[in-house]
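One protein chain omitted, others in place.
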């Protein structure tokens, strides 16, 4: 009975009323089981390269962290299709607000990856304004309200901009995320909510995060159409996001998309997942991972050869290395810049504190 | 099409998938259109008297407020059936946590009404612990988490206690209310959530509070069965709450019930609803109000005569008067009691402050 | 024209909105109903539902979406219906609004004004009378303004809206309609972070703000009647960042200071002002700085509030004691 749904997007009624099967176009073996979205071959290859880059970048930061050269990092492995699929349909005027785990989406949207590598050095990154990526904030779920506010503002100003707000399965338990859905519904904001359900919130499995069968079920609760997709299937994510972005841009309001994927790595470099999850589960999801199936598909339709693939992998490696090197060579701001980062016009007292801080710096750590 | 559902409880699937018709047993004209719950005649008359008392009490406080003898009051008119219906099925070990608008439920549960009148004098009421009514708190929606915590605690201790958590339609927009639903679902807490949808949150109509068609749709979003009932129909509310309480007590977990009623009065004595709602709407709902239809029903089955009804109304008046007089005659605590109300063991500094306050009291307002 | 504080704030909103299209007003019941205190009266009729709109009942939602709008380039003026509910949105205020500039290393600002009524003495229920401003001293990145009269309210609100960073603007409920004051019809601003010296004097400095200003003034009147002391009265107007210079100059002159606030005593504005006087004027101080404040308990139920809030007599006694050698 579940089988018959494969390859057909589910309506929300069906979603809520029975056990769910995520929408899938490209199955685990790289076979098309639905009709792929209209993506030009070059663009598709570019997206494929992004997926490789995201993984290479993340692996690089993990390595740096092990050497004490980067702060705590949440690996992106497994999220590549979702990350690319949520960002690729966007136009330059559109925005993304995501979590630490959505760095890949930011890259695709236009944030220079070196910014993230710089941040991982523990330094304040200067996001270029035109990338329209909200600097990652750490309070889980909270950015979904900012995303909704961006979308409300775009609508108020009459701009044809759409916002993508991304958060994890754990985040959906936060009041803020539910308030965001509700505001977006009431104000018919041009926003696409992406719940990137990777099965775990640190050590808490999805099944213990909420008693609902799906996170997509949150949609009708707030009057928002919602969709469930296979988050490891670039085509399913891309097609669904594209449709939702079009709806938003046409003034039809918000859409909620739950993308089911898997966190292949530890929660962060500080986490030991062997304490709470099984190797079997990991094996199962490694078999379903997103890069492999796209590779198989691309090869099957002669868009990619083994040799090219090897080259793409090597380039991703090289790019990732260049990225972290660029970040490493970007100078740190002086410590007293924290005052100017607080307010545009700092108070006399803060001026004094800045002077005092500089004085302390000169005095140094000796007595 | 909607008609066919009347008198039949709706399943959640139906709730979400189409326009809603609240479950009704006793229609606007006092006619049974479904089978009434099993309530002994004496008990039913008691509930009827409570409805009268709730209205008389509320009117009395409004009058006192106009004379400057009571603080701001949110009238209960229109809520009588919901208030009684959510409390009457409970046993002594059960709890209620509601808002200012749920005083009627507290009375039925066992809170002496004079406590509420005393609170309306601006004084701290001593709720008897055995009433199991959480002192009303003012931050909209927040008590729903306390209700959930009470239910989780009852389950942890293995007590056969059930909790009813009540809030308004406006409250459902607060993050806390959604978090409460989610916790209750995850922990299968023995709780009944009552969303008392009276159409308005001060000046905001239900339609602008959320884009969802019903508040009951919040249930499946958090894995909780939910029901939509006519909140002006005592039988529908009672029957549905009774069923949900039984489920909870049997370990089957939470239920969400949206009761559709109407705020017949102003939001509070500080509000002027003519600024934002029409007389027509008010007239329409006055025709559907809960006491009238139960009166018609009781008369139609010879449980009540005009004369008895007049007597019941007069008794409710008299009781309400006696209640506010009792409250008026209850002495106020000394101002310095605020220190002992803060902590069981107050700090030396608070001791000093208490002494200083008493000193100030002695010195008086002259110089 | 003579305006109440409600009218002055309403006028400021109307004038700012007509000059700057980016300004929007949002909150619970601010539209048709004009706010529960009518501060936003008529604004929706004048500027339409796109620029003046009611939100669902969710304070974190209000501030959180306002942060997004401010980042986008609007200038939201968000109302929280009573200041006691600011804590519901505390994360959005403190960890978000206050940090947008910081987090983005200056790429984005958060020009957001959060208006909220506060203060005791009007027999409101729980959470409606609380003075929370002191907590926002420990939450860097927010400015906190508390006008004490219609004239200041208008000019400070205009400055707050103009400010490139987030401002919490707290309006004392008791002052809303307690008196009228001449307020210029045209637009003007009063700079944030600057105190006003309302009365000059040389014997003692009284420092207060917001709803306690009339109490301080009455106390000063009584003390002057009694002993003719020369009393300087400072209205802080902005409590973060507050005007250290004015305080220091005054206390160095008088050698004595009394701080009056209805907020709880511990760690709030009374503590920081005392600490600043310690930092800068210790050698000029003739007596300990007196702190006349609420007590270290929650704000009491309305029937008990009169003995919690500083009264003119209590303040006057503190001034007299501070003047005593």
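Should a chain be cited, it is by its letter among A, B and C, assigned in written order, with residues numbered from 1 in that chain.
Following the convention adopted for this analysis, contacts are C-beta pairs under 8 Å (C-beta built on N, C-alpha and C of every residue); 3 or more make two chains touch, one makes a residue touch a chain.
Source: prediction; values computed, not measured.
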From the list A:139, A:282, A:296 or A:313, which touches the chain that is not on show?
A:139
Among A:22, A:37, A:98 or A:170, which residue is in contact with the omitted chain in the full complex?
A:170
Using the touch definition from the top, which of C:29, C:54, C:79 or C:126 touches the missing chain?
C:126
Interface with the unshown chain - residue positions in chain C:
84-85, 87-88, 90-91, 94-95, 98-99, 102-103, 126-127, 132, 134-135, 137-141, 240-241, 263-264, 266-272, 274-275, 277-280, 282, 285, 287-289, 291, 295-298
Against the hidden chain, chain B presents residues 97, 124-129, 134-135, 137, 139, 142, 145-154, 156-157, 175-176, 179-180, 182-183, 186-187, 333, 337-338, 340-345, 347-350
Interface with the unshown chain - residue positions in chain A
71-72, 100, 119, 121-124, 137-141, 170-171, 173-175, 201-204, 208-210, 270-271, 275-276, 332-333, 335-339, 341-342, 347, 349-350, 353, 357, 360-361, 363-367
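To be clear about the criterion, only the chains that are shown with their structure count from here on.
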Quick one: point me to the chain whose Cα centre is farthest from that of chain C.
A
Starting from the mean Cα coordinates of chain A and chain C, work out the distance between those two points in Å.
40
Per-residue overlap in chain B, given as positions that touch at least 2 other chains:
173-175, 208-210
Could you check chain C for residues that touch two or more other chains and list them?
56, 58, 60-61
